[in-house]
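Please see the structure below; I have some questions.
Of the protein chains in this complex, one is absent; all others appear in place.
Entry: subunit A
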């Protein structure tokens, strides 16, 4: 009993749970029916209690696979025998019962709602009836296990194709079905892919296809495929479940004996990953792509694979992948490239309206060549025609072209260009009206034909069928030395390709170059220019007569007619000859034909008025005549004017003259040429008053003469005569100048004119420079007015030919320079040196004054000498004392004789007035001042000279002298005690060895210095000598040798102020020729060093 209750509870719970699972909506419905359900449970419990005796069918379970039939099954009651029959009664509006021999029964799907199901076991009396409540919610929808109809493999593309049927016919409703497909690889069934695939049932059995491309070639390993489904019927409220998995189907490659590598020759996108495997029975030792080794992935058996990540673009022969076994190598070639780029710059046009040329740029290279190269198809949608691109030479990035034959009566074309290669395809489209896209070929066979001298016809060929369109053509007309001309012409297109146009307004006898290009009237592109065609137009008669002028010959008898050759545009052909004729009132005279190169004719005319006419002729005819009158109307009122050009020409102006009825003529010639000269002429209309004369012949610095003629009553009158320069230049030569006259203070310079040819401009003046200067010194210096010492004179009066330069210094050299100048600049300079004459008065004065002064001085001196003659005599010529009076000498003589070896003078008490050493020598010393030479000195010198080695020294005897001085009678009586100091050098001059002597002095120290005679006269001197005695023993040098040396070795002066000897001895240089005056004046004992002067000379006088 407890078990039964539990079972009922179970069932109820089960139902409740199921209903929850099915739908929450239904759940709410269930809760609403709680109370009736409880009542039902109670009833059920009663029923169960009644049937307790033998058990009842239980666990009713219903499933459906098609929603139309429910397959319900239950568990038989315990103890029920094999042959138990059941009656299943279902309350479904009506009450219907079904007998069943098994524990299951298929019943039609019940309507929604709860239905009572009563299962009564028959013939089994022990068993009891079971009652169940059944609704759709309790039914499970489990679709039938799907079956794979077909599994096929496309090995080259590594694609699996799966085919199965959805069995839609058994499921009446349009339900969604979810298919799950799993793909397993290798024998160990690694799942490599699991995908779901949705379909909708349509009430019929539908076969579905599904394809999958494997990343690994299918040859590498066995691939398995399984499928199951889930029917998602929204109207079914019961439980829906996945079907069972179908039976697995597999694909595998049956390898032949040969080892192979997969994929073979595969084209792949650059950057993708790819698996390459080697199906083999050998051991693969290594694998490499290009030069890179790859790790091996082991598959079933001995098969191996490698995975290549991000493959790079291949070379033209592909990328090699190689597997190496022990004794062989296997490989494959991969072609990594790109799908075709969208064709760029697709353009379609036609050259001839017969064929359309479409060109495009392929864009990015695909890196695929040979059989994998991009193929192009041009498809025209209106006509449905297409053309394929035939690959020529490997064209990588160049423009590609396709030709499409035009269709009759079709103008609009819609082209689609499709590019295709193993990696993909792309396309470009273009819609064209081909009549607007005509790019004609360049015109060919250009021909020119005459029409007349100013018109031609041009014909050319332009291949194509252009009957429906019009051309706009350009004709380029080129003429030498002229701007090119472009003429546009519109021509109707023709079928036969020949075109013809007339070109007029040409010049006769002119070479033209024509070329043509065309485009359609609805412009698209110009064709290329045709080849050039040159053509010479025919001749025409000259349009004008030649420009004429006439000149009378210098003798006035002949008239020379000049004419200019006609310009090309007026000659209209080759001028062959000229006809000249002259006519007067009475007669007309014609000359013979003058051939072309000659452009003048000479006529012998009398003074009558003639009209000369000139006619030019070419092969076509004669020009209109040019007429000119021979008459020349005189003009007295003429003066030569000057003009200077501006730029390239010389401007001329004149006043308007109404009388001048015909043209003005300006003729010109080089002024240096002799008359008549004619360089050229120019005609100016009669209403003009100015012109500019220009000519290529004009040269700067050349003087031209211009003549302006007015034309009056058929006669010419010279109106103006002008000389001028196109441009003035500086003179090229200096004026030639000479000095006409020179005085002490002025120079007259004269110069000559510079010739016109060398002047090269209008002379504006001269510049004259002058300065003091010798030829040598100022030679290098240029004379410029900037310098202060250069004087400049600007002579602007060009008629002036002389110049006097005044205020010069006499007997002075002057540098003169003269240069001319024009407006074009300064000419070169010419220089000259001139010395002015001497000033005679000054000279005379300069001579006379010194002479007069000399005379006066002489006279005064003479007077003075005369008046002071006594003093002079005493001073300069005293009486000579007699040496015989000296006793000392006698004494000394014996002494000296006794001691001949030592000739040093003994200091004996003798009082000699003077000393004379008498030795007989034949040599006479040469003494300058013979007047005042002392015989004593003479002998002294001789002795020293004769025996220098014996140190013959005449010395002093101061103590003795002192005694001698004490004898005043002698002194004063004779006055002969005075020593005359003479020029020492003059005394020693014969020896002429002062230096040796100095040396000797220096060595000996006590040697003789023969500068004097013994001082025996003055007491003052004696006193001084006395003083000196204390300092010097024996000999005393008269001068300090060192001092000489200090001052000058050549001119030693005895002016040592420190030495007391100065006052006594010789105070003067041995070189001095001056008289040495002993300082008798005590007031100035040391003033004797000043040398000789007039004052010294006269100073001795008062002492006299």
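Quick note on the criterion: a contact is a pair of C-beta atoms (placed from the backbone, for glycine too) under 8 Å apart; a residue touches a chain by one contact, two chains touch by 3 or more; residues count from 1.
Throughout what follows, contacts and distances are computed from a predicted model.
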Name per UniProt, for the chain absent here [options: "glutathione transferase", "Cell division control protein", "Coatomer subunit epsilon" or "Cardiotrophin-like cytokine factor 1"]: "Cardiotrophin-like cytokine factor 1"
Identified contact with the non-displayed chain, of A:331, A:565, A:715 or A:765: A:331
Chain not shown: contacting residue from A:191, A:315, A:431 or A:467: A:315
Residue of A:73, A:157 or A:288 touching the missing chain in the full complex: A:288
Among A:265, A:398 or A:740, the residue in touch with the chain that has been omitted: A:265
Interface with the undisplayed chain - residues on subunit A: 261, 264-265, 288, 290-291, 315-320, 322, 327-333, 369-370, 393-394
